[in-house]
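All protein chains but one are shown in place.
A, B and C label the chains in the order they appear, each numbered from 1.
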Amino acid sequence: MDLLQPGVLFQLAVGGLLAGALYALLACGLNLVFGVMRVINLAHAELMMIGAFIAWLAWRYAGLHPLLALPLAMLLLYGLGLVLQRLLIERIVEREELTSLLVTYGLSIILVNLGLLVFSADFRAVPTLQGAFYLEGLDLVISKPRAVAGAVSVVLTLAVYAFLRYSRTGKAIRGVSEHPEVAMICGIDVARIRGITFGLAAAMAGAAGVMLSTIYSFSPDTGADFILKCFAVMIIGGMGNFLGALLGGLLLGLAEALVGGVLSTQWAEAVAYLLLVLIVRPTGLLGQADAL
Amino acid sequence: MRSDLALGALLLALAILAPALVNSYQLSVLLQVLMMIALAQSWNLISGMTGYVSFGHAVFFGVGAYTGALLLLAGVPWWAATAAAALLATALALPVGLLTLRLRGPYFAIALLGLNEVGRMTATLWVGLTQGGDGIALTPALLPPLRTSYYALLGLAALATLGVGAVLGSRFGLELRAIREDEGAAEMVGVNTTRDKILAFVASACLPGAAGALYAFYASYIDPMSVFLPALNIQMVVMVLLGGRGTLWGPVLGATLLMGIRELTWAQFPALHLALLGVLMILVVLFLPDGVVSLRRKRPRPAGRVSEECRERGGAEP
Amino acid sequence: MNRIFLRILLAGLIAAGALLAATTAAAADIQVGASVALSGKYSRTGQEQLNGYALWVDEVNARHGLLGRPVRLVHYDDESKPDTGAKLYEKLITNDQVDLLLGPYSSGVALAASTTAERHSFPMVAPGAASSDIWERGYKNVFGLYTPAEVYMDPILELAKAKGLSRVALIYADTAFPRSVAKGVKDKVAALGMSLVFEEDYGKASTDFAAMIVKLKARAPQVLIGGSYLPDSTAFVRQAKEYRLNPEIMAFAVGPGLPDFGTNLGADAEGVMGNTQWEPTLKLPGAREFATRYAQRFGHAPGYHAAGGYGAGQVLEAAVIKAGSLDKDALRQALAGLDITTIFGRYRVDATGLQVGKPGYAIQWIGGERHIVLPEENASHALVYPFRPWQDR
Partner (left out) sequence: MTETPILDIRDLHRDFGGIHALRGVDLRVRRGCITGLIGPNGSGKTTLFQVVSGMDRGASGEVRFDGRPILGLRPSRIYHLGLARTFQLSRVFPGLTVLENLLVAGRPGDRGARERALGLIEKVQLCDHTHVLGSRLSYGQQKLVEFLRVLMRDPALILLDEPAAGVNPTLRQTLWELVRHVNGLGASLLIIEHNMNVIEDLCDEVYVLNEGEVIAQGAFATVRHDPQVPGGLFRPYPQRHRGGAMSPPLLAIRGLEASYGPVQALFGVDLEVAPGEIVAIIGPNGAGKSTVIKSVIGLVRVTGGQVVLEGTDITGIPTHQAPQLGIGYVPQGRIVFSQMTVRENLEMGAFLERDRRLRNRLVASVLDQFPRLAERQHTLAGRLSGGEQQMLAIGRALMMHPRLLILDEPSLGLSPKYVDLIYGQLLDLRGRGHTLLMVEQNAARALELCDRGYALELGRNRYTDTGQALLANGEVRRMYLGGT
């Protein structure tokens, strides 16, 4: 069958990995927040949409190229993340998981609907990056916006990883994630670190949003599809595992592209959901299933 | 207990008389309130009582809607189609419960969220059965009249409330609440937690199945997006939280309040009313975690009587 | 029983009663009821349709109303949801007791809302719905305005046949309207003896077509038909460019007919074909004037959704005048037999209420503007053929 030719599969795989890099960037932030404060932020994808709309506004009204809007969006979302953490998340960090799920769910509804109010459900795009790279020798086409988005996503994800790994604040974040009490007695202000973590995750989501705006058409409610994909990524990579999320994102992108190629785009969309249900594998996630 | 029965009887009487008093639009609003009460009570049974938060109960609603619609098209009478929808949803809940109820906290919530999407994708992709994204349109000739749907949903809502009331006052309810409080300790005092959770889950899937079918008959048109609706999951959660989870009247009050707020706000603030719902959700969770019913003054049971009972017994013992 | 709880309940009942009382105020005006999407995924197009309704009402009133009585529009937001639409038409009919009904936007909502109208035997003029499913249920009270989705692509496929093309690829979103388009395309392709080399549907939210295009390229189609909306058609064209998918004809159902298609794609829109129900440039009585007045009132040029709304009003007006009363049976008869041309085009329905009088128009983006290219008698610009390969641009 023509679709299973190596050339076609290779083409699909490259496209899938690039798309997957974007999932990874988004899911890494979600995972970071989960790791540090055990909060699953259901509004994470809405933060991404804010990033996308910042890019759109900057392009539409100031003619700013998305790559220039990137730092702006990240900065604004970092600030927004700090505020949200202070106003909402800090109040629920120590409460039962249901509370954080519900509060962030509420936040997500608010953001989506305010977005619809302000921007309407119209689909927007930021068509500044155009065209593709044609690698004739390999018989490979790589869409320019996708290549850029993929590269930026991978670079940012690795940069955040390096930040966590080597910087003083990054180590503090890891410390709080592992043993909040011990981190405290090392002189780390845990509430502040939580704020920085949430801000950082929001900034990553914002960056993902800017990149998304260059690839896809989007409307305020586009985030809903992505949050489910993020969960799938977290489940593949392991909840709270940063590099795992990077890997998970790439894998999901790859799987979607291949399924989309071999079956159909509809099935490709189902991949993430089927992975979500994988959470019920008999031993449960992280082998915690039967612990009472 | 007696006052609960009295209140229930009063509400039921009002609801039975309602069709004679209101026009058919008002009746359709009431019908939706009743549907929401039935759904809220179902959710209450599993999530309110055991603390296992389902973010995917709409999947049973969706399955029920499709079952009902397809059977109706095949010539099955509406009431039989509704019963079949309830049965199928219940049958589906058994394997789902077996697989997912071993997961705790967010894992369970996410698994069911995913399940709803799987349901939606199935309805979308299984074109041969469901007509995919075309949806299923039902013609009026097949549909039960509005009043019939209304009474059927009234029956569901009453059944659900009665069921929750019965469970709350029963040993089973006590065990479910013990699971919510401390699953390990519950197991240690002899509660077969696995069996109880699955029973509650399966029971809680039955009514959304029937409600889904009746919804399809009321709306006359369903498609995957409109019945496997994530927003419906949110509504179930919000209604129960708003009213008070794990209580008898909380979901009834929550559903009524929520639908009332919707009726009052959607006309004025079309896009805003969902945002307001989000705000409400956050406020309730943060400041009123036990729901509106917790506002009613908690009068502690007269301590004197109890200790007398206690003392009397003490006196009687040698 | 604790009193506070009862009090809350009582207060709720009183509030509900007051609400119901407030909404049932009678009026001497003729009330025209409509519910369209003002929020949710169809909010933009729904709003345009509502604008069309509103403009018609204003102008009718400026002409001394209907049957000598002023007309008032009662409208709601159905949130783009079928069940809300059904409930709101129930409200319009039984609670507001409106005299006339105009339809909602989108085929899905119309499918649900029309059942409500049918139950009450209340005739409804329904623009904003093109899926012929609506008229296959034997209803007596739903009267379409749009060219049915099934024949949307006929002019373009006939063009392809005339140009000697045979390899057709079909993609479509998985909702009621695009599926109807696709059904029509498949029938027409078979009828014309062409071959369908590729067919795939995709989710409504899907804007990632990379995998699909890679597959498409392998099948080398000459004609690409998309049963699509705006976001997906826009995304598809951008990705088709990246992957250099070069059919001779590229046509989409909804997207290219909208101004945003050009705004979003810029020069890449060039040569893409599409359908339109209506363009201001059509040689129809009053179309141009309507466009001017609409632009004055709402500050932007009307799309076909707005014109459809206005045209539906005109149809309703003609039917009321023909029936001479607001009687439902008389109106139904009038609507069934009416044959008029509005600013939106010809109106004539078959026995089921399906629109059969209005032809489909094919448009093409040429020089950054939409032009009608087919049928030729309505063309505002000559067809540009074939589609210029991306790498040559």
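Methods note: a residue touches a chain if its C-beta (ideal position, glycine included) is under 8 Å from a C-beta of that chain, and two chains touch if they have at least 3 such contacts.
Quantities reported herein were computed from a predicted structural model and do not represent experimental measurements.
K.L.:
Going by the stated contact criterion, tell me the shown chains that border the hidden chain.
P.N.:
Over the full assembly, the chain not pictured touches A, B.
K.L.:
Pick out which of A:39, A:183 or A:259 touches the chain that's been left out of the picture.
P.N.:
Looking across A:39, A:183 or A:259, the contact with the absent chain belongs to A:183.
K.L.:
Tell me which stretches of subunit A touch the chain missing from the display.
P.N.:
168, 171-172, 174-175, 178-179, 181-190, 290, 292
K.L.:
Applying the definition given at the start, please give the residues of subunit B touching the unseen chain.
P.N.:
Touch set of subunit B with respect to the missing chain: 171, 174-175, 177-178, 180-182, 184-194, 300-301, 303, 306-307, 309-311, 313-314, 317.
Heads up, the rule we're going with is that only the chains that are shown with their structure count from here on.
K.L.:
Just say which it is for the chain contacts: an open line, a closed ring, a star, complete, or other.
P.N.:
Shape = complete; every chain linked to every other.
K.L.:
What's the farthest chain from subunit A if centres are computed as the mean of the Cα atoms?
P.N.:
It is C whose centre lies farthest from that of subunit A.
K.L.:
What is the distance in Å between the mean C-alpha positions of subunit A and subunit B?
P.N.:
Chain centres of subunit A and subunit B, defined by C-alpha means, are spaced 33 Å apart.
K.L.:
For subunit C, write out the residues touching at least two other chains, lowest number first.
P.N.:
If we look for residues of subunit C contacting two or more partner chains, we find 39, 43, 174, 201, 203.
K.L.:
Got the subunit B residues that touch at least 2 other chains?
P.N.:
Where subunit B meets two or more other chains at a single residue, that happens at 124, 271, 274.
K.L.:
Touching subunit B in the complex: which residues of subunit C?
P.N.:
It comes out as residues 1-2, 4-6, 8-9, 12, 15-16, 19-20, 24, 38-39, 43, 76-77, 79, 81-83, 86-87, 90-96, 108, 111-112, 115-116, 118-119, 133-134, 137-139, 173-176, 179, 201, 203-204.
K.L.:
With touch defined as at the start, can you tell me which subunit C residues reach subunit A in the complex?
P.N.:
Against subunit A, the touching part of subunit C is residues 39-44, 80, 174, 200-203, 205-212, 214-215, 218-219, 230-232, 234-235, 238-239, 241-244, 260, 264-266, 268.
K.L.:
Could you please specify the touching residues of subunit A with respect to subunit C in the complex?
P.N.:
2-3, 5, 8, 11-12, 15-16, 19, 116, 120-125, 127, 130-132, 134, 141, 143-146, 215-219, 221-222, 225, 256-258, 260-261, 264-266, 268-269
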